[in-house]
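Beneath this line is the structure, given in C-alpha cells, with notes to follow.
Removed from the display is one protein chain of the complex; every other protein chain stays in position.
Our next item is chain A:
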Amino acid sequence: MEVGLRTAGKSVGRPVRKHDGDAYLTANATYTGDIVLPGTVYAALVRAPLAHALIRSVSTAAAEGATGVIAVVTGEDMIPWCDEIPHGLDAGHLGGHHSAVFPLAVEKVVYAGEPIAAVVATSEADAHAACLMVEVDYEPLPVLLDVESALAADAPILYPAWAENVLIEGHVGNDDFAEVARTAPHVLEGELRTHRGTAAPMEPRTYLADWDAGRQHLTLYASTQNPHVLRTVLAAAMRLREDQIHVVAPKVGGSFGLKMYGSREDFIAPVLARMVGRPVSWVEERAASLLPAAREQVLSYRVAFDDDGGLLALDVEALTDHGAAAPTHGWAMAYVGALSTGLGYAIEHCHVHYRVVVTNKAPWSGTKPFGKDGATLLLERIMERVAAATGVDAGTVRRRNFVAPSAFPYRHTSGLELDSGDYAAALDQTLEILSHERLRADQARLRAQGRYLGIGLGFELMPESADIPGGFVAAYDTSTVRMSPSGRVSVLTGVTSPGTGSDTGICQLVADELGVALDTVSVVQGDTDTCPYGFGNISSRSLVTGGNAAVLAARDVADKIRAAARALLRADYDEPVLIEDGIARLTRDPSRSVSVVEAARAVYTRSYELELDVEPHLESTRTYRPSNIREVPDALGRMQTYTTYPYAVHASVVEVDVETGVVTLLRHVATHDCGTVVNPLMVDGQVTGGVVMGLGAAFSEELVFDDDGIPLTTGFKTYLLPRAVDVPRVELGHLCTPAPGTPLGAKGVGEAGFAGALAAAFNAVNDAVAPLGARLDRTPLSPIAIMRALREARR
C-alpha cells in the first residue's frame, strides 16, 4: 500500500500543543480513578509475605466479619469465575514451557507480593483493614533469587512439571563464532550485568468494573494500553462473549508497557465485580506497582575483530532473570534483545543464545524499550573495549562498523531488515553539538587537577511497531474518520495514547488531509464500543499505524467533500478540487468555491445532487498495513517483524567525584532520526523523556530485595527516579530519513532515547574512572558501585 510522502502542511510538522493539554494541566482530565459509579465497592489484595511457599490454608472467617466487608475471595474461590489467564505469547507453544496463572495464586506463591486473596468492602480503608485479618498458613520453600542459583545442578525447581528453571531458550543467528575467531586478529571476552528496574508510571494500574447482572454485561474502565485486546482476553478467561464486555480506557497517567493487556491484575476487578454484583474499584498500591520488572540480565560475550576495529563475529550468551512465570509478554523482551543484538552494525557473524530463567521475584513485564536496552548497552560497551584494544578512536570504531546508507535494505543476521538511516551522520552531528575535540582537551586539563570528567557515546537502533504472527500485537491498525453535517471531524482509532500525544499527531494529519483547522478535529480512543478494533499503544506504533490509517480514511472523506463541492459548483466530475483553510475550490478556477462545511452539509441533506455512485455519508474506516513485514520464516527461521527502524546517537558528559562516587551529569546530547516528524514538540518530548528514563536506569532506579526475596524498594524514596535537578537539559539534534516502507515516512519515537542514554552514561562513567584503572561492568552506576570499582582498582 503506497500512500506517498507528504511535506509539512498547515499542521503537520509544526510544534502544535497537545489538543487536550489544558485538561491535563488544569486537573480536568478524567482518569479511571476519577470515575465513581453509584454503589461502587472497593477491592484490596492480600499479598504473599514470602517469595516462595506453599499455601497450606487460608482462613477468611475473621475478615468476613469485619466492618464493611462484602466478600473475601481466595484463589480457589475465583477459579469457577475465571479460567487461567490467556498468554500474550505462550512460551509453551514455542518450544518452552507453559505456565498456568490465575488472577490470585492457588496452592503456591512464587514471589513476594503475589496476590493470594482479595477483599471487597464498602470503603477502600475497610478493604485494606480486612486484608490484615485474612490468615494464611504458608509452608516456606527455598528461594531462588538469581540466575546462577536457579541454574545450579541442585537447584530446587520452581515449576516441577518443567523439570528445569528455564522458561524458554533459543538461538538467534548462526553459531559459528569459533570458526571465525580462529583466524581473527583479536578476540575479547567479557561479561556485562544489568540490574532489575521497572516501568514506574505515576498512575498505577487502576480499574473500575461494573457488572450488570440483568444484562449479563460488564463495563470496565481501565488504565490500559490495549482496550480491545483486553476485552478479547477477558472474554476468553471469564467465559463471556466479547459483546458482553465494554472496555473504556480513560486518560492514562503513563504506562511504559506496564499496562499492556493480559496481566493477572487486569482480571481482579472484573471478576470480583461479577462475583459480588456491584461496581468494583481496584487501584494497585504503589509498592505493588513497583513489582513487575523490566530488566536484569547477565550477558557474556566474545567478540572477534580486526586491527582497525572492524567486528568480524560476536557471540553472546544471554541469561535473563525473569522472575516468576507470567502470562504477559515480558519474557519476549529477552527474545527481542537477542533479535536486535548488533543491529545497525554490519557484523557478518552474530549469534545470541538466550535463556529465560525463572526465579522467585515478580515477573518481567514488557517495558520500554522492550529488551533492546540490554542489547544496546552490550554493543556500545563492546565498541569501547574494541577501541581501547586497537587504539582506534571509539567514534571511528563505530563508523567502521555501521551499516552504510548505501547498504539498505540491509538484512541483519537475526532477520530484521533495516530500511534507511545515516548512522554516521547522526554520530557526526552529536560530536559537533558536543564540541567533542574541545571537550576532550578540557577533560585532559581537568584530569591534571584531579577532576575526572568522562565522555561516552551510545548508538541506539530501535526496531518499532512490532508484529507477532498469531498474537495480538500487530504491525497494522485501523482508524475511522467521520465528518458531521456541520463539518466537525471525529477520528476513531484502534490505537490509544498513554499520555504521549500521538492523538494530537493524528489530529494534525487528519486536519491537513481535510484542509480544515486543527480544532475542527477530535480524536476518540480507547472505547471498544465506538472505536474500530485495534491493538492500542505498544512498540511505538500509535502514530505509525493509527496515524497512517487515519490519513487513508481522511483521504476518502476528502474525496467525498470534493465530489460534493463539484456538485454544488456544477463542475465536471473530473474537475480537480483543492481543499485548504476550510474551503474547497476548483483548482482551475479558484474563484469558484464552497466551504467544507457547506459541502459536508450537502452530502447529508442534498444527496440527490451528488453523483449516484457517491454514497451520501462522510465516513471511512481504513486499515494501514505496512508492506515490509514478513511473518513467514525463511529457511533459517528468520522473520521481518518490525515496521520502522529509528535510531539515535547519544553522548553523555559526566564528572565523577572520586572521593564519594557521586556522578554529576554535565551534558547529554542526542541526535535522533524518526523520519518525518509530524509534531516536533511531541518528538522532542518523547526523546527527552526516554533519555531521562535511560539515565534513571543507568544511575539510580533499582529494585532491591533482601536475602529472602522481599522487595525493599517500595516507593519513590527508595526506587529513585531521576528528578529535574539530576538531569541537564537534553541537547537534541535531528536528522530525517523518511521510512521508505511506510506512508508519511514517520518512524516510531515512543521508545527513543532510553537505550542510547543508558549506554552513553555507562561509557562516560567508565571513561571518567579509566585513568584510575577502574572499570564497571554492571549497572547501576551508583556511587556505591563506583567506589567499589575504585577500591578494587587501587588494590
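FYI, contacts are C-beta pairs under 8 Å (C-beta built on N, C-alpha and C of every residue); 3 or more make two chains touch, one makes a residue touch a chain; residues count from 1.
Operating definition for what follows: contacts and distances are computed from a predicted model.
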item	value
Chain excluded from display, named as in UniProt, from "Nitric oxide reductase subunit B", "Putative ABC transport system ATP-binding protein", "Carbon-monoxide dehydrogenase medium subunit" or "Peptide ABC transporter permease"	"Carbon-monoxide dehydrogenase medium subunit"
Full-complex contact with the absent chain, from A:G661, A:G675 or A:G756	A:G661
Contact residue for the chain not shown (choose from A:P227, A:P722, A:P738 or A:G753)	A:P722
From A:A61, A:L94 or A:L132, residue that would touch the chain that is not displayed	A:L132
On chain A, residues whose C-beta touches the chain left out of the figure	67, 124-129, 131-132, 287, 659-662, 699-700, 704, 712-713, 716-718, 720-726, 782-784, 787, 791
